[in-house]
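Worksheet: the structure to be examined is printed underneath.
Below, a portion of the complex is reproduced, with chain positions unchanged.
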């Protein structure tokens, strides 16, 4: 399999990846946010499919999800909104959500819809790898979709190897054991952790998420990895300033 | 970790080490003599076990059958919930944990958790929906008297489901020193199994007590209300593999199946994932979890434990749903016929006589899972007891 994620990861430049919640702030903002991100040079995009009970998310993303659901967001609507995605950009796009939404849509149908829109990968934090491997891996692969696992500082080496085995393209490295948006800056503990995983020389690349909010934290994390994902900080920004103010946010991360 | 098609551990990787640690340890700990000794001692001296198996003479006469009540309402803190929290706090100590978190709906599990934390001198944080905090004020007071911190869950419907989300988030953020005491047979494996095993003492006692009273260990029916299903799991446990015993589960129909205000999961739900477990679940077509409704805050949950989902799907158990109105009337009837004011959750189980008849020589064992003191305001308002 060789999709847009793999292609981008082959380039040496560090990746700035942005997470946002589909259907937020307004129902039909999804594609417009993507356009803004692309226009401002973002390297990769995670589109969050909002869920009623987002266990792994902090308050910022949860609130955006609640609002998006109120706005009428759904899996079906998301795929409609993204049907012309590939007419506006070629950056890798990943759908991130909770497994129940996928399950109810039908895993096969969900993957088909993703492929049709030009989605490159799926992050489902609550889909266990053993079940993925036993039941769904072939479907993902059939539709050219990268399965992306998460690891945390508490994940054992043995487990990391299993996750590396199951994953395709990159591993989403949670900077510290915490829900999204709850940490402030990185200390020596996190840096040691980044280095430790880097030194494991896994088959997948590493991208860091959770806790990146400015250029300093970005640079710290990117030192040992292929780049970073920013979620809560971006959502906070557009909540306060509007999605048209995406430019200064991205600029502050990519200034160098 | 599966019950037929249900169960498993559908959890974010951030939770994996916590759950895995528990999963690797729990069977060994539960089986150890040291744990058993401490657990049984606390159940006896602190919780007040064995709870009686009480033959309800007047109720039996009214319904022309033999009705026994397993008196979990007499447990310390007023419900079966404490069997589980006593077991889990002993487990948490063996795992070296220094901090306990829990979710609570009506507050009974929160009180039971705060209680064992006070007993052991361990820090305790209980997540509770902001709406529940308001409508279950006495239980909030009890938790605070016991020294626990009560943190409001302000997301979603601000009830049990959301409190559970918050507790899980806390656990994610505190992966090493904290043990999460789930209150029902829900959540990722091993919780449903762990909680069921800790509640199994209920049916173990029933067997022995029934033998003393009736010369048989085998009732014809065991009956319990099911929200998440921990009291039901406890009273079914020893009888699950005995086909002579009919298992009856009573769900909260709320205002009626078709009203949109119901919590009858097996009638309104379908397979899905909630709180890390694959089970029957009330959800919309997109898999968004829908808000349940029941007059009872303890049954106001959109799922059921995976064990119960499997009992339903395999037809091992008979599922009956009863409305708010029938449950409230059954609560009043038990109060005035036997002098036992049940929790509104528990009252649901006693409402089955409208739906179901029994022979005069059949032995029914109800789990009288909790006392109704916490529900007095609701009863009083409903029946206009005070002018």
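Letters A and B mark the chains as written, and numbering starts fresh at 1 in each.
The rule is simple: a contact is a pair of C-beta atoms (placed from the backbone, for glycine too) under 8 Å apart; a residue touches a chain by one contact, two chains touch by 3 or more.
Model, not experiment: these values are computed from the prediction.
What you see is one copy per chain type; the file as a whole holds them as A x2, B x2.
Simple rule for what comes next: only the chains that are shown with their structure count from here on.
Centres computed as Cα averages put chain A at a distance of 37 Å from chain B.
Listed in rising order, the residues of chain B touching chain A in the complex are 8-14, 16-18, 155-156, 161-162, 165, 168-169, 172-176, 272-276, 281, 283, 285-289.
Chain A makes touch with chain B in their complex at residues 51-56, 58-59, 62-63, 66, 69, 74-76, 98-105, 125-128, 131, 149-152, 154-156, 159, 163, 174, 177-179, 182.
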